[in-house]
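In this view, the complex is presented without one of its protein chains, the others remaining in place.
Labels for the chains are A, B and C, by order of writing; each one numbers its residues from 1.
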């Protein structure tokens, strides 16, 4: 498969639509990003690397960080993490408190905000520096030290994150947050505020397509079966309240963020990251979804 | 009507059941109150005063304070308070976040916790000392300066009040809390921690039975129509998720608290306060409800 | 109190607004009623009768019939009816299935549709002719034989009542409907299709203001305490999802119907019926609510 030609074809096909969708506006740092950006990078398990457009421009990875924090919590806590967090699609918006109340403080899955707060809390109970742990993990698996927090984004998230604060206190009222709400929120907001390029994200997630192996790390990042678990969770829970639609159209495990990035994997073959800041009604990148749809349709290969 | 004889008959009839119900356990200060207490005081609009049992023992008024804070907010804000808070029974537990999400941050009524937080916030926006404002109001309308906060209770509420904190942050996320969550919570927890006896509560609420007039205050506390509004709200929203049952059995506007107190009014006739710490499944005093049921059944007079 | 003068003042004051609100449109028989109608009748416990406007024009009583069917079921089943139906305001639209699912087939109260279906089923289990039972009761307590079903309305309700049919089958799935769904629905639709004038409705409901006595019936219709129960239920559950607002503004136990009628009682004093077909967003007659608001405000007397 000539992926370079395919990426370029996708880029050309979508170029007239650059700017589509609605950039996230809840903090100025995201609102000020130009909606015209479009980048895409693909890394295969055999070591080929392809890129197109703004693939080297950094963006706020936001909820894509949930993949990395979960990977760490699974390593630290093993099965125990699943006693505190479910594995089912929520059928509700990512920041809903309703389901949390009905289900007595056990978040539906680790990719909605409530679940990510529990995951962050679990890391914090094991490692004093939960912020740093996620950043270090990302640097290690991507083989790239030039990745960091955008402190202005983290500060803005904290200043406006009343709903996340509500969620943290709510989890605490159910006994499902063991550290102080403020400490968990601080780490969580920093995870969301990590900045990476498409190339860096695709590189960092290659282990998900490679049965847990990263070319940048000697030992396996995770076991093959843990990798299967993470991919399954991404497919059923990774794209907010549009997982069915996304599986239907794209057919790849994926995780999106409100910064406009989406990472996806074709297990055994490649990891891919696309970035375009305009979002659809469900909070997924409009052109990002289209690009991945084109990728699987035109290559004729998805997991299904 | 010989109310003294009636109160004594109620006391005797319920005496074998003293201790029934479940004392609130979420903070030690409430859990340690003896469930055997029972007191009742009734004040008529013509100035007669009746009491029985532990009518002079102070207890934590808890949600009964919501009547006083609403009275103040209605004076300060007039109709404007109803743009931020509804007037309908919730059909849900008093501390539910579900309804708040569905209804976009407008609490159903001022007597559920979310509504009382909004009311407290409204007071705080007008008066720097929201704690003191409620205490002063109570002292004034009861003509009794010997009423104060139990600081240990307030501190315990703050230490364990994760769900109320969640609610405050959630309201803030909808823009329906104008002051810092911490300041609103501090005032709210202090209102709940006010201690009064049955005699003091009945005295303080007499204006609700007397078209807004208190014998201890020269000018009207509220207008006759505002008094009607407050009584109507107590009837439809004052006893948590048991308002229908309470109206059915007792037939008086009432407000209960998890300290085991209930205040009720028969407009034009009397205000009455009963206290017995054991609660039923809905959070209302078990014997308190029975006592008021007996009061209206045996006197043959209710609002219906 | 000169009620005749007051009714005429209310009529004059509202005349410029005749036609306000939205006439129920779900069946042609209701949609074709002129929105300009306005009638009001008041009957006192001492036997005075007042009327104004279209007080003698018949309209479809719709949900006002729920008061009569409940009165009958309370007579037939006593306390047992409350094992199958709650007594709490629903906090949800009158035809919601959500709450029914959450609460496992026990309707919140007898004045939402699901509750009225259970009440009708209870009557049907005791009397073969549940339709006739309600009509006979109404004729008896109003002392007026000139009351009947509008068969066209009943047929239209049946033809379009898919949601009520859903509710009946749903109740059956929980075992809370003992007769065939079709039989219960047929009786229920006929109850809704009874036609009465304001004068007839006020007359028929006088027993609710008179401790259970009707001037047209020798024995008591109900006991004084059962009358208290019915009034309490009307106050907390009688006006759909606007009971708090209605209690707040009007301050009388009341039951409304989508035909635009509202019946209300001031226990010990009077029963009153107002009719104006235009409805507000909650399904209560817009001008009917205003008229009752004026009645209690200008007379200065409500239950509060």
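Operating definition for what follows: contacts are C-beta pairs under 8 Å (C-beta built on N, C-alpha and C of every residue); 3 or more make two chains touch, one makes a residue touch a chain.
Given the structure is predicted, the values throughout are model-derived calculations rather than measurements.
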item: Chains in view touching the one left out; value: A, C
item: Contact partner of the left-out chain, one of A:31, A:83, A:232 or A:281; value: A:232
item: Chain not shown: contacting residue from C:57, C:97 or C:217; value: C:97
item: Residue of A:44, A:62, A:90 or A:200 in touch with the missing chain, whole complex considered; value: A:90
item: Residues in chain C touching the chain absent from view; value: 96-98, 101-102, 162-163, 165-170, 172-173, 181
item: Touching residues on chain A - with respect to the absent chain; value: 86-92, 99, 108-109, 224-225, 227-229, 231-233, 235-237, 241-245, 247-248, 251, 253, 267, 297, 300, 302-304
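Convention: only the chains that are shown with their structure count from here on.
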item: Topology of the chain contact graph, where touching chains are joined (line, ring, star, complete, other); value: line
item: Chain pair that, of all pairs, has the most C-beta pairs in contact; value: B-C
item: Centre-to-centre distance between chain C and chain B (centres being mean Cα positions), rounded to whole Å; value: 32
item: Distance between chain centroids, defined by C-alpha means - chain A, chain C (Å); value: 55
item: Chain A and chain B: spacing of chain centres that average the CA atoms, whole Å; value: 47
item: Chain A, residues touching no fewer than two other chains; value: none
